[in-house]
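What you see is the complex with one protein chain gone and the rest in place.
Coming up: chain A.
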Amino acid sequence: MTSTDATLLSVRGVVKRFPGVTALGGVDFDVRAGEVHCLLGQNGAGKSTLIKVLSGAHRPDEGEIRWRGEVVSFGNPTAAMRSGVAAIYQELDLVSGLSVADNVFLGHELSTAGFTRRSDARRRTRELLKRLGHPEISPDRDVGRLSVAHQQVVSMARALSLDGQLLIMDEPSAVLDPDEVRVLFGIIRELTAQGVAVIYISHRLAEIREIGDRVTVLKDGRTVATGLPAREVKTPDLIALMTGRVLDNVFPQRKPVDPAAPEVLRVRGLTDGDFDPVDLTVHAGEVVGLAGLVGSGRSEILETVYGARKAAGGTVEVDGRKLRRGSVGAAVRAGMGLCPEERKSQGLLLDEAVYRNITVSSMSSFARFGFLDDRAERARATTLTESLDVRPAGVDRVVRGLSGGNQQKVVLARWLLRECRVLLLDEPTRGVDVGARSEIYELVRALADSGVAVVVVSSDVEEVLGLADRVLVVREGRVVHDGPADEIDESRVLDLVMEGHAA
C-alpha cells in the first residue's frame, strides 16, 4: 500500500459514528488514477456511509482523506464535486421535469449576471453525452421521460461537467438490462483510459471480474482486505472475507413438486391491455420464475395478478375462488402477498417502526373493536425478525435505517405473518448482498416447501433458474416460454429474453 504518484485518493483510518452505531470503524484504501476500484461488502457493511463520506455528504469523525496528496475535508457534496469527486447514487438524484442540460448543470449553471446561458449549456451537454457514447440523448429532453439507463448516463455527464476525476458508482447495474450494462462498461473503460478513476460498487461478482482492477472488502464498517486483484481473487475467498464464513451452495436444494399438489393460483387470459393474455398456474409448493428484461411486462403481469393494476380481461383464482378485479384488498384477503420491485417507495413505511411495517397487512388480527394490541404486535414481530435474523435487532427501530437486505426481510415478514397462500416476489434480491441473498433464497424455498405458491420476477437469470421449479420467459408483453427450470439453461433463457430485442 505504498502511495505512488498515481494515487488519487487515499483513505486512512476513517471512522463515522451515528447515534448508537459506529457505521465505519476504520477504513483504509487507495484509489489510483485510471483504475476501477471495486468495493465489496454485505449490506450494512458500511459501503453507503463510506460513499457519503467520500462525496462530502457526511463528515468523518476520525481519520484522514487525502485527495491528490493533500488532506481534504469536503463540507458538502458541491465542494467534493468542485474538487472532482462525484457520486452517482443508487437512487438517481436527478430532477424530473427539468431538461437533460438543466440537470447536468444543476447547482453550477452557466450564467452571465444571473441569466443562464442556455445554448452554451446545451452545447456542452451535447459534447459530454457524445463523450459518453450517447449522442442520441437530446439535451432538451425531460429527464423524467428517459429510461433508467439513460438517466444514469445523464448523472455521469453531470459528474464529468465538473471535470470529475473520481466517479463513485453505487450499484449502477442494479437497474440495468444486460446489454445496458455492456454499454455502461464501455463508458467506464473509456473514462478510465482518460485517467478518470472509478469506485464501483456491485453485488454481482461476475461484473467485478469483468470491469474491476482491484477490490477492497468491507465488513462491519472495517476494511478486511484491500488492493486484491479483481480478476484473480477467488470467489469463495471473497465471500469468506465478506461474511466471515464459507458459503458453498448459494441456492437451496429443491424438492420435487408433488404432482398431486393442489392448484393454488390459477390465472386465465389475464391482461391489462398492454401485455398479451397470460395463463399461469402455480401449485402448492411450487416456485415459478418469470424472466424477462426491464419493461418486458413481467412486473406488470405480477401487479395485475395482485390487483394493483387494473385488468382489462381474464381471471385470477386463489384456491379455486375468483378474485374481484383490480382490488388489492381482495387479493390480500384471499391470501396473496406482494414484495414490490421498489422496496422503498412501494413496500415500506420508511419512517415507521419495524413492527408496524410487519403488522400493517394483518392489523385486524391484533385488534379488538378496532383497538390495537401493541404488545402482541411487538411480540409477534420480534419472533419473526429473530427467526429471519433481521439486523440490527429491535422492532422499534425505524425501517429507514436498515440495509436493503434487512428491509427486504421486513417486507417478507409481513407476508409470513399473514401466512399467505400465494407470494409474489418482484426482484427480491435487488440491492441485497450475497449473504442475505442466500438467506432469502432459503426462506423462499422453505415457504414453498410448506405449501405456499411462489412467483418470482427477476432480471437475474441465474436467480430465476436457481430458485424456480418452473420458468416463464416474458418478452415484449408475451410469454414466450413455459417449462421446468432444469430443462433450460442460462444461455437459452438469455437467448429467449433478448431474441429480436435491439439486436
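Following the convention adopted for this analysis, contacts are C-beta pairs under 8 Å (C-beta built on N, C-alpha and C of every residue); 3 or more make two chains touch, one makes a residue touch a chain; residues count from 1.
Throughout what follows, contacts and distances are computed from a predicted model.
One subunit of the complex is not drawn; among "Ribose transport system permease protein", "Malonate transporter subunit MadL", "Nicotinate dehydrogenase subunit A" or "NADH-quinone oxidoreductase subunit K", its UniProt record names it "Ribose transport system permease protein". One of A:60, A:164, A:340 or A:404 touches the chain omitted from the figure, and that residue is A:340.
Within the full complex, the residue among A:6, A:71 or A:360 touching the omitted chain is A:360. Remark: the omitted chain is touched by one listed residue; of A:328, A:379 or A:494 this is A:328. Annotation for chain A: contacts to the undisplayed chain at residues 18-21, 52, 57-58, 76-77, 91, 93, 306, 308, 328-329, 331-333, 338, 340, 345-353, 356, 360-361, 363-364, 367, 370-372, 374, 394, 396-398, 400-401, 414.
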